[in-house]
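A single protein chain has been omitted from the complex, and every remaining protein chain is retained in its original position.
Order of writing sets the labels: A, B and C. Residues in every chain begin at 1.
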Amino acid sequence: MTLDLVAIVISAILVNNFVLMRFLGICPFLGVSRRLSTAMGMGVAVIFVMTLASAITWIFQHGLLTPLGLDYLQTVVYILVIASLVQFVEMVIQKTSPALYQALGIYLPIITTNCAILGVAFINVREYYSFLESSVNGFAGGVGFTLAIVLFAGVRERLDVAETPAALQGVPIALISAGLMSVGFFGFRNLFHFLFS
Amino acid sequence: MSRLRKLVDDFRNGIIPENPLLRLVLGMCPALAISTAVMNGFWMGVAVTFVLTGSNLLISLIRGLIPSRVRIPCFIVVIATFVTVVDLTMNAFLPEMHQILGIFVPLIVVNCIILARAETFASRKPALNSVVDGLGMGLGFTLALVIISSIREILGTANLVVAGWRVFGAGLPFNPAQVMVMPPGAFVTLGLIVGALNLATRRRSRRAACREEARS
Amino acid sequence: MKESLRLPLVLATVCALSAGILTLTHGVTSELIAARAAEALAAGLREVLPEAETFHDRSDVPAIAAFPEIGQVHEGRRGDAVVGVVFRVTTAGYGGPVEVLVAVDATGSVAAVRVVGAVRETPGLGTRITEREFLDQFTGTARPPLTFGRDVQAITGATDSSRAVLDAVNVGLKAHAALGAR
Partner (left out) sequence: MVAAVITLFVMGLAFGGLLAVAARKFAVDADPRTEAVQAALPGVNCGACGYAGCSAFAEAAARGDARPDGCPAGGPALALQLAAILGKKVEAREREVAQVLCAGSRSEAPDRAVYSGIPDCRAAVLIAGGPKGCTYGCLGLGTCVRVCRFDAMHMNANDLPEVSGDRCTGCTACVKACPRGMIVMAPASRRVHIRCNSRDRGAVVRKVCTVGCIACRLCVKECPREAITFADNLARIDYARCDNCQACVKVCPMHTIGISPERVQARGA
């Protein structure tokens, strides 16, 4: 049992990283990674929401959709759950602790439209994960996202100082360096064969 | 007459000046993931265009009834409905393409372009303009997707498969660079295309500035 | 009180409308999807086991439970003589799951192998597992476990994808042996 969980964690963080391998969550990945501090804040908020979203969407799937045979409503139910959940959590944090809101809360609205959150919910369903496996996958996916965005923020801060051709400045050079990072992550490709076979 | 002019402008707007993918750099998740083959890019573009036009129409029709506090969830549900309709119809009529595009069809619902257009445009403009804007944006997105995926497919597999027909027959003479159909290739291709577009507009604006300088 | 009542009502009606529309679409499309799937399966079976005239679904045979990869089992008959058995096997490829139809004739050797459904292997390399040149090598092989080099040649540069098909054929042969022993 624990071997499966370890396999899920390694796959979500390294082998099939959500951002660099599965292209989930690219918009915030490129948008919010200009400074290391905002990238870290974004990462932690994504971990929190992905774990929560994975767990709750699993409950809605196995508690409501499958028994009633309404699988075709998955998209509507999941996005409704995620959007309302995030908006509610944002209001709670904004009211209860402004300090935490300043550090993490401001990232919450951006997370509703993040492909990674809805993406992980769909992956959990298609891989027939159990409740525990889904939550772990959500958590590991968040950690993978944070790893990618923090590394990328470091790269982008160097980019600001480096001399890039005028036309490539901004998004183009960021995309190209993300491509090179993705090549780096290819190194983990057969980590599984190494560990598990 | 000016109304028609306005409609044409709205339509043309989404294709070049405000191309969602290459100009505003939004909605990249699907663009990077499925642009390994030109047919994937085309059908994803068609799906996004349908959802965009449909949701723009419905949102601009019901925009008066929705209280502002619950605006985002309502728009999201409307968009999710159109996405599920596309998901089901594609599964029925194009099962293979539906399986290839996988989770990126339902993921259209969180595609930044659609919610952005719904919010900035559809919820403030009359229905006709919204539909035209949706079409324009969708077409721009499809165009950009087709361009990216054909570049990647040609470089990555030395061939181009359009609706089952192999354009280059046995394949182009060069040895295909397999990295182009892998994730790194996607990032680099999109980066270079956006860069090339910046170069073109920068050069055009500089030439315009010189002309203006010469005149003043 | 009015405001905090109107909000949920509006959202609820929008959701209800959406549910209505989707149920209608689902109603229409689900029949189409089922019909199309059945059609594709029938075509696949005929292609893999041409000699058989009629196919009988044996997916619920207890012996199959031992093979989780096998989704369906169809027994092909000409008249009432069993001509062969077709297994629909799903194995893990490079880019995602690969669905393979493995037809094993009465003598226990492989009649034919086809890859069905969408293939998400690496375009240009992995996708070549659908080509006859690779698949026809399996015809005539019998004693599982088959291996690369001895019985069959893998596609260069697409080992993961080729192994997926090899595993599927091995599973088919073992399942047929288990069924035969019944």
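The rule we apply is simple: a residue touches a chain if its C-beta (ideal position, glycine included) is under 8 Å from a C-beta of that chain, and two chains touch if they have at least 3 such contacts.
Remember, predicted model here, so these are calculated numbers, not experimental data.
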Visible chains in contact with the missing one: A, B, C
Contact with the hidden chain (one of B:Val83, B:Met97, B:Cys112 or B:Val146): B:Cys112
Which of A:Cys27, A:Ala121 or A:Ile173 contacts the chain that the document leaves out: A:Cys27
Residues of chain C in contact with the chain not shown: 3-5, 7-16, 18-20, 22-24, 27
Residues of chain A in contact with the chain not shown: 27-28, 30-32, 34, 38, 41-42, 64, 68-70, 73, 76-77, 80-81, 84, 87-88, 91-92, 94-95, 106-113, 161-163
Residues of chain B (touch criterion as defined above) contacting the omitted chain: 13, 18, 23-26, 69-73, 77, 112, 115-116, 119-120, 206, 209
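By our rule, only the chains that are shown with their structure count from here on.
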For chain A paired with chain C, centre-to-centre distance based on mean C-alpha positions, whole Å: 32
Approximate Å spacing (C-alpha centroids) for the pair chain A, chain B: 23
Per-residue overlap in chain A, given as positions that touch at least 2 other chains: 72-73, 76, 80
Of all residues in chain C, the ones touching two or more other chains: 15, 18, 22, 26, 30
Residue ranges of chain B in contact with chain C within the complex: 36-37, 65-67, 69-70, 73-74, 77-78, 80-81, 84-85, 88-89, 91-93, 95-100, 102, 153, 156-159, 176, 178, 181-182
Chain B - residues contacting chain A, complex: 25-30, 32-33, 72-73, 76-77, 80-81, 83-84, 87-88, 103, 106-107, 109-112, 115, 179, 182-188, 190-192, 194-196, 198-199, 202
Chain B-facing residues of chain C, complex: 3, 6-7, 10-11, 14-15, 17-18, 21-22, 25-26, 28-30, 32-33, 36-37, 40, 96, 117-118, 120, 122-125, 157
